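Below: one structure, written as structure tokens.
Moving on to chain A:
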Amino acid sequence: MKKIAYFPGCSLAGMDAEYDEASRLAARELGIELVEVEDWNCCGATSGHSTDKELSVMLPGRTLGTVEKMGLDTVTAACAACFSRLVTAQEILKEDKEMASRLMPELGISSPDAVKVLSLLRVIADIPKDEIAGKIKVRLEGLKPACYYGCLIARPSGLVGEEHPENPMAMDNLMSLTGAEPVRWYHKTECCGAALSLSRTDIVLAMNAKLIKMARDAGANCIVTTCPLCFTNLDLRQPQARKVVNETAPPMPAFYFSEILALALGIPRKKLGFDKHTIDVGPLLDHVLGASAGKGGE
Partner candidate 1 sequence: MPRIGVFICHCGINIEKTVDTAKVAEAARSFPGVVFAADYKYMCSDPGQNMILDAIREYNLDRIVVGACSPSLHEPTFQACVAKADLNPYFFEMANLREQVSWVTHDREMATEKAIQAVRMAVAKAGKSEPLASQSLPITKKALVIGGGISGIQAALDIAEAGFPVILVEREPSIGGRMAQLDKTFPTLDCSACILTPKMVEAARNPNITIHTYAEVENVAGFIGNFEVTIRKKARSIDMSKCTGCGVCYEKCPVKVPNKFEEGTGERKAIYVPFPQAVPNKPVIDREVCLHFTKGKCGICAKMCPAEAVVYNQEDEVITEKVGAIIVATGFDLFDTKRYEEYAGGAHPDMITSLQFERLINASGPTQGKLRRPSDGKEPETIVFIQCVGSRDDKMGRPYCSRICCMYTAKQTILVREKFPNARIFVFFMDIRTAGKNYEEFCRRAIEDYNAEYIRGRVSKIYPSGDKLIVEGSDTILGRPVEIAADLVVLAAGAEARADAKDLARMLGIQTDQYNFFSEAHAKLRPVETMTGGIFLAGACQFPRDIPDCVASASASAAKALALFGKPELASLPTVAKVDESRCSGCMACLSVCPYSAVTMEEVKNKSGGIREVARVNPGVCQGCGACAAACNAGVIDLLGYTNEQIACQVDAALL
Partner candidate 2 sequence: MSKAEEKEKTENAEKHEWEPKIVGFLCRWCSYAGADLAGSSRIEYPPNVRVIRVPCSGRVNPLHVLRAFRKGADAVLVAGCHPGDCHYSEGNYYARRRLDVLKELLEFIGIEPERFRLEWCSASEARRFADVITEVTGQVKKLGPLNPKENKNG
């Protein structure tokens, strides 16, 4: 079993425990053990770099140092914001030699790129296709996901390791392996506005409504995310967003990509926290799993 350091981040440890659970389970099925970073701290998110550049390096920097201490060479974050902060910290340390020489010893970092930072999506997408295909137990035919990557997992290109900042395909390809039929849509990496979720909810709701509409127009019957902030935004805030635009079409179920993957890998539905979703995913899952003869169902 390959060991990869795992930075759950505040969202997963707090509100989004079901993503955490699904990710660990799915990864294990695929031969990867996610080892939680010891005594990890918050990455600082947008507030960090809005306040103080050095602090915005120190917060994720400590994690990088800890991973080195744990003797692991790769760390993954399930949350796009955490992932972005980790990569950016590395980048700043690489560029700002002065800051690097001051902070690195304190944080226990030997070299800015001593550990590789990968998004959880990338970790799984890097597993050979056949290997994943061989482990799919439940075909999720009838699931038409709009794969939503969000802004921070595909940008800035060159730093994050996704193929294209406008039309990344890693998640789409994974979804196809499960038998789902991802739709071609054009808002895969459009921002959801999560950073303003608590302070300018009005803006976030408008962005949310647009994303859901675009996914629906493209023929999707659910939206799949890689990031807890995106998920919270699209799931938890969706009822509010619907009100703002007087939406009459049925709500759009949202999932984490690892939940879908876990289902397809044969992990029982009830072990995955679908009941915690705000938008009811039951009917859609009944439909999809029913179609595959209830093999993965309860």
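Rule of thumb we're sticking to: a residue touches a chain if its C-beta (ideal position, glycine included) is under 8 Å from a C-beta of that chain, and two chains touch if they have at least 3 such contacts; residues count from 1.
Quick note on selection: all candidates are chains of the complex that A comes from, given by their letters.
Just so we're clear, the structure is a prediction, and the values are computed from it rather than from any experiment.
Engineer: Given the candidates 1 or 2, tell me which one touches chain A in this complex.
Structural biologist: For chain A, the touching partner among the candidates is 1.
Engineer: For the complex, which residues does chain A have touching candidate 1?
Structural biologist: Result: residues 164-167, 186-187, 214, 217 of chain A touch candidate 1.
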